[in-house]
Structures are given as C-alpha cells and as structure tokens.
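Sharing a structure below in structure tokens format, with a few things to ask.
Of the protein chains in this complex, one is absent; all others appear in place.
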Amino acid sequence: MNEFTTWDILRNLLLAARWTVLLSLVSFIGGGLVGAALLFARIGKGRIGPTFVKAYVELFQGTPLLMQLFLAFFGLGLFGVDVPAWLAAGVALILWSAAFLTEIWRGCVESIARGQWEASSSLGMGYLQQMRHVILPQALRIAVPPTVGFSVQVVKGTALTSIIGFVELSKAGTIVTNATFEPFTVYGLVALIYFCLCWPLSRSSQILERKLNVAHRNH
Amino acid sequence: MSLIEITEVKKRFGDNEVLKGINIDVAPGEVVAIIGRSGSGKSTLLRCINGLEAIDEGSISVAGAQLLPDELHLKALRLKVGMIFQQFNLFPHLTAGRNVMLSQMVVKKTPKAQAEAMAKTMLERVGLGHKFDAYPDQLSGGQQQRVAIARALAMQPIALLCDEITSALDPELVSEVLAVVKELAGEGMTLMMVTHEMRFARDVCSRVVFMHQGRVHEIGPPEEVFANPKTPELQQFLGVTH
Amino acid sequence: MSLIEITEVKKRFGDNEVLKGINIDVAPGEVVAIIGRSGSGKSTLLRCINGLEAIDEGSISVAGAQLLPDELHLKALRLKVGMIFQQFNLFPHLTAGRNVMLSQMVVKKTPKAQAEAMAKTMLERVGLGHKFDAYPDQLSGGQQQRVAIARALAMQPIALLCDEITSALDPELVSEVLAVVKELAGEGMTLMMVTHEMRFARDVCSRVVFMHQGRVHEIGPPEEVFANPKTPELQQFLGVTH
Amino acid sequence: MNYAFDYGWLLVYWPVLVKGIAITLELTLVGGALGVALGIACAWARALGPGWLRPFVAAYVELIRNTPFLIQLFFIFFGLPALGVRMGELEAANLAMVINLGAYGCEIIRAGIQATPNGQFEAGASLGMSRLQTFWHVVLIPALQRIWPALSSQIVIVMLGSAAVSQIAAEDLTFAANFIQSRTFRAFESYFVATLIYLVLAIALRQALRGLGWTLFPKRTAR
Partner (left out) sequence: DALATVEANKVIRIAVPQDFPPFGTVGADMEPKGYDVDMARLIADKLGVKLELVPVTSANRIPYLQTNKVDLVISSLGKNAEREKVIDFTTAYAPFFNGVFGPADVAVTDAAGLAGKTVGVTRGAVEDLELTKIAPADTTIKRYEDNNGTISAFLSGQVELIATGNVVAAAILERNPPKKPEIKFLIKNSPCYIGLNKNEPALRAKVDEIIAGAKKDGALDAIAQKWLGAKLPADI
C-alpha cells in the first residue's frame, strides 16, 4: 500500500506547489489589472461606475471564495459555456483579488490630501492628468505594502481551487494523505511550503511599510 | 475696465448660505486684501473665483470671460488665475523644479527644455534658484510656500489668489514670503489675498475688503478702512486684532 | 525647607548633554517661571522632575522623598506633582468629567460618587462646571487646557509643572488659561512653569529661572531678572522677546 | 441550457440550513469576540509588553498569518489529540478561528496602538497610572476606534473563512450545503442558496459591527 517515501511526498507536493505559484501569479496580476480599472470607475465622477463597483466589491467580499469558484466553473457550465478549469479558476481568482485590491487602492488614493487635488486643478490639470501626474505616483508608493501583504491572501486563496479539480498544494496534500495515511508529515510539509511561499511576502511588506513610515516622518 | 468682476455671487453649503451676494470689481494691477473673522466666507470666495467651488447664483468673469463650470472653461480660467494655498500643497514626490515644470508640460504642453528654463527663472525670482533639485520635505515652510508661488507664476497668470499663505508658517518665516508677494505687487501683478497680516495689508494693498457673515461689509483703500472703520463689526475686528 | 530640590542634575540624550548640572530649590507656595531659548532644556527639566525622563546624574527630591526610577516611587511622586502639557493631552474618548474622574478612580481607587463630586468641584474651579459631559473635541483649546488643569488638580498634588501650557492656543484664548493659573498661584499652589508670556511671568511669579544651553544661567526675582539682566545672553533673549 | 433548477429540496432540508446558519453565526460570534480579545492581548504584548514576550508573540503571528486556515484547523482537530488534547469539532473550529483572528487582529490593533500620540502615554503616566492602567483606560479605546473598520473587515473575512470548518464535520452553513447536495445531487441549487445566505450574513455582520462601533465609540477621536 505505502509505496510513498518521504521524498516522494515532498516531491509531489513541490510539483503541485508549482500550480499554487502559477495560480497566484495569474490571479494577482490579473486581479491587479482588473482592480485598477475598477479603481478608476470607483473614484471617477458619475453615478453608475461607483455604484457598480460598490456592488461588485460587496458581492465578492461578502461571499466565500469557495462558492465563487464553484459557481464560476459549474454555473457557467450550466448555461452551456464550457470553461476549462484553469480558466474558471483564473477568472474567479482574478475577480476576487480585484475586489480586494480595488478597495485597498481606493483607501490609498483617498488618503492623498485634498490639497493635492485642489492645487493641481488650480494649475489647470484635467482629471486624468491629475491622476497620472499627481495622485497615482503618491498613492502607488503607499499602496505597495498593503498590496504585497494581500498577495499572501492570494497564495492561500488558491488552495480553494481544488473544488474545481485543481491539484495544487492543498489538494495534493489531501490526495497524498489519502494514499499514505500520514497526515502529520504531509500537512506539516504543506504548511511548511506555504510558509516558505508566504513569509517572504509578508516580511517584505512589513519592511516596505517601515521604510515608508521613515520616509513620511521626513515630510 | 475690471479684470475680475464678481457680481451678486451666492454660495450655499446645504442650508448654510456662506456667500450672500458678493460684488467686487478688481482692476488690473490692483492688490486687494480680504480680511474678516473666521467663517466669514473669505476662503470660499477665493475658491469660487478659481472654480474650485461652483457658485449657486450670480456671475464671476475674469478678463471678460464668464466663469462656467465645465472642464474646458475651467481650464481656460485657471490658466489666467493662479492660486496659492495656506498648506502650500506642493507635490511631495517631485523636486521643487519639477513641481514648477509639471503643469507647464502637462497643461500647456511646453517642451521640457523650455519648461525647465521657465522653472529656473521663476525659482530665481522667489530667491530659490539653488533649490531646484530639493524635494519639498527638504525645504522649510517659507521656502515651500515660495516654490508654490513660483509654480503658480510659471503658468503666467494675469492674477493670483492667495489664501492665508503665511498662516501655516513659523513667525520668523513669514517675512520671506511676504517680501516675495510685495515684489510681485510692485511689478504690477493683480492680487487678491486673504490675510491676517494687517500691517502688510496696510502697506501693500490698494484696497481692503472686510467680509462679515458672507457679505462685503466694508470696502475701501487701506488708509480709510483701517484708520476710519465705519461699522461696529469692523471696529471690533480691528480692535481684537491689534 | 524646600518642596522641590534639584541638585546637580545632568541628562544626556545619546551624545547630546541637554542638562549640564542644574540646581534649583523651590519653596512651598513659590511660583517659578522658567524661560529660555528653544532647545535650552526647559521641557527636559520639567519632564525629569515628573519622572517622564530618567536623570543620568544628580538628584531630585520632592517633599523630602528622593526620586527613584521604579514604578512604585514614580507613582508616589506623581501623586504629589501634577503636570500639564502644551498639547493638553486630554483623553479623547472620555467626557471632560470622565477625564477628571479617571485617574482618581484608577490610581487612588476613589469611589465613583466621590470622584464625580471632586471632578465637579475642579471643573467649577476652572470655570467649566457646565461642560462636564462635553467631549474634548467639542471644547475650544482654552477650555481643553482648563480641563487638563482640573484633571491634574483633582489628584490634589502639592505642586504643578506646566510646560508652555498656552503655546498651542489661539491668542484670544490664552488669557482664560492664564487667569486660572494666576488664581492657583494666589491660592498658594507651588508652580513651576515654562512660559513665553513674559508679562505674566513678571506679574505672577516669585522667581524666574533663565536657562541657557542646559544650565541655569540667571535666577532671581522677576523685577531683578527682567529689569536688570546681567548676562549678555539674557539681555539678548529679552531683547528678542520684547 | 437543459438543466432544470429545482428548489423543492428546501422544503425537506431547511432545518439543516437553519442549523448551519446558527452554527456559522455562533462560530463567528465566539470566534470574533475571543479572537479580538486575544488580538488585544497580543497587540499589547507586541507593542508595549515585556521584551522577552515579544518574539513569542511575533512567531505566533507570523506562523498563523502565513499558513492556510484549513491546515491550522487540521492540526488542532487531528493533531492535538496525539498530545492528549482532544476536543469536539465545534470547540476545535472555535479555537482555530480565535487563534486565526487573534493573529490578524494583533497586527491590526497594534497599528492602532502605535498611532497613539505619545502625549497620551505621558498624560497617563503623569497622573500616576501604571503602564498597564494607561493602556487599558487611555490607549485602548481610541486605538480600537482608529482601526475599527479594518478590524470589522477582518471579522467578516474570518466569518467567510469559517466555511473550511465543514471539513472536520462541524455542521456550519457550508456543511449544510455539502450535506444537502450529497443527498439530492442538487449541487448548484444548494451552493447558490448558501452563497446568497453568506452574502446576507456578511452584509448584516458588517452593519452590526458598524453599529457596535457607534455604541462603543460615541465620539470622534482627535487624529
């Protein structure tokens, strides 16, 4: 029965961790792009954009990612749209990350003093020019630590894609446990791999934050 | 002919009528000081002239052009009228020089070399030629405010609006900023400034506007207004201040 | 007998020796003004007396008890000596009354009813009996500072340390706070206050300490110190200030 | 689409759903309350506590924040019995949620504490309060008020994350959805209903936390 050596376990987990990394990258980058678009709609003038984004954020932050993945994969299938698992996983994770990133970035943009908007408009700049040259360069700087911090959530969030058949790190852990009956070794290794993926991210987020605070104090 | 014509301007925030029908004409080259108690609507008036707040009634025209609240007209207006704020509002991520260059390049599409030359000139003019590459947080408050003035001047406005531009400064830094303003006034720039520096108002301004509860309560040349306040409100205001 | 005895106190921050051997004795009921340039060590001295900073050499004793840097001694000291800060430092989540009650209940374990009665009395004393239920952000700066005084008084200290308690106030609010301090002085409270209000120092204080570069440069009754400054540093300081 | 939606099972299985909602709410309330309490204690330890305690708290926080909740849950439920600590799935679920929120709450609350103006600590000290008294009476409430929105979001996230406890047979809302679909094979309908309920719960929870904020912090803090 037990043909797995510890090395086999680790090797299989590491192979599966490639998917975790790939899914994380896709959802983080894609989520960033969608999130940026939503951000513009959210802080822009007009009615529809902000309302839509608010509802969007409410929906994606108010329901478990697990359910979102399930409905994205199978729900669309019900309507005859055959989405492959990687696409469904990618899309659901992207939409989910976008909801969180938009909110994080909105906070950053809103933390830029009103005076910056007023000074730049009194110099004759239009909305896009203000965003491009005055607001975003400042907001981006303060947005880096919380954004990197959120990437940790993305890495952990990819664990849920197993519901639609993805064999990433967590799922591989379950499968290997079922084949070996060694939950402690396997989950211990799984936790360790996650930690190795996530800790550098949280750490750099903290360091960046500290740097930023020091920089701020000089103002 | 007036450069800035303010006619029956009213402005409400919700139920609070902050400007209750303001009439002021400013001739080219005039230096107008606006004084008055906190909350009397001084800042709101300047912000309306610059289009940062939309007015509810009345009209404002600058150099003959009516102020209309659409992007295009606003931009045209703001090219004519510069504004300087109490909090400087320099862009913290850009050097002093870049602060002055930015709007020329972005708004007027001035080529970089030319914008840079202009920035150098304007920083020289406010006595900060050597600070071209300094970031705002490396400058004192007085220096920051002078950069802000240079930034506004670089757009070559025909008038400047100044809202308590020395109030956020430590006392010893006030004079360096006022000196720059005085020089501008001497060179014929049209200025409207909210200020608490009564002595400066008396020395430099051609007219003083005393605002009270959203109205122009008294208006006249400084000798008259300061030496001979007619209304009890102005008397009290000057009494408290001096 | 002196109430506060400061003997050869030295204090360093890293390499920067901020207090270079301070000697001052304060008798009960005395009102001592500390004046001096920014950075001369005035705040640091007061903070050392209150134990907010530990001293490096010398000794400080209050009412005969030596200041030692452990929690128990510090607490005993602070029950005897109250401190009031430039920035008021009221607790923003508590009403004025609760601000005054808190430390009595927490530190002295005074029953609530009694603490409340004391808070009422002390707020009356600073003229704010009617503001018992107001939160700090509903009070003007002057009122906030008076609540801070009431809060310190409620602990029934034998001396009060005041560090530029009017510097953060708008000019029209300064007098209401100084009036309260003057009254306290009149009632025999021992006071050590850092201040820039020279006129007040002259009128109310029994002694003036001029600090310069971490030392007591001149000390004496106000008539002498102000009318007859001996050192060029004090002459310059007074010249600048007046 | 040739799939016929059928919600007839709601008639039969609604008690399962109701029980699931009750357990999800219970987990959220207990986990939320104790988790915030643990977060406060850890934040105190990390920001103001004795030096020897700080690395331990830091290790705990880092460990929890950098591993998935599910793995933590498995260790508590399946792992601790090996050390002789056995508890039911609800207790285990509660414990996991408390530990999880405690770590996140710690970092959030610590930021609030560190934003406290130094004058507040000094005012407390000069009135004779000990460091702990100053923290408890003076620093904590304004600090919580400062970070209340962030803390509320984290509590909602923890509520949604509690979906994982169905894996150790705790009969929460996700368990109910899974249970129903395992009997009826009506997976879409049961997940869809569960998703809607989660959405309602999340919105209600956020409102409730906002209301709680208003009652706990009636006044705006300076800065």
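Letters A, B, C and D mark the chains in the order given here, with residues in each chain numbered from 1 onward.
The rule is short, and it goes like this: contacts are C-beta pairs under 8 Å (C-beta built on N, C-alpha and C of every residue); 3 or more make two chains touch, one makes a residue touch a chain.
A quick note: this is a predicted structure, and the numbers were derived from the prediction, not measured.
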item: Shown chains that the omitted chain touches within the full complex; value: A, D
item: Touching residue (missing chain; options D:44, D:121, D:148 or D:179); value: D:179
item: Residue of D:59, D:82, D:115 or D:196 in touch with the missing chain, whole complex considered; value: D:82
item: Sites on chain D contacted by the missing partner chain, in the whole complex; value: 3, 74, 77-79, 81-82, 86, 88-89, 166-169, 175, 178-179, 181-188
item: Hidden partner chain, residues of chain A it touches; value: 1-5, 8, 12, 15, 70, 73-74, 77-78, 82, 162-165, 167, 172, 174-179, 181, 183
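Note that only the chains that are shown with their structure count from here on.
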item: Intersection of the contact lists for chain A and chain C; value: D
item: Angular offset of chain B relative to chain C [C-alpha, multiple of 5 degrees]; value: 175
item: Longest centre-to-centre distance from chain A, chain (CA-based); value: C
item: Chain centre separation (chain C, chain D; CA means) in Å; value: 46
item: Length of the line joining the C-alpha centres of chain B and chain C, rounded to whole Å; value: 41
item: Chain A: positions in contact with at least two other chains; value: none
item: Chain A to chain D touching residues, read off their complex; value: 58-59, 61-68, 70-71, 74-75, 78-80, 152, 156, 159, 170, 173, 183-184, 187, 190-191, 194-195, 198-199, 202
item: Parts of chain D lying in touch with chain C, wherever the complex brings them together; value: 117, 119-120, 122-131, 133, 137-138, 141-142, 145, 217, 219-222
item: For the chain A and chain B complex, residues of the former touching the latter; value: 113, 115-116, 118-127, 129, 133-134, 137-138, 141, 218-219
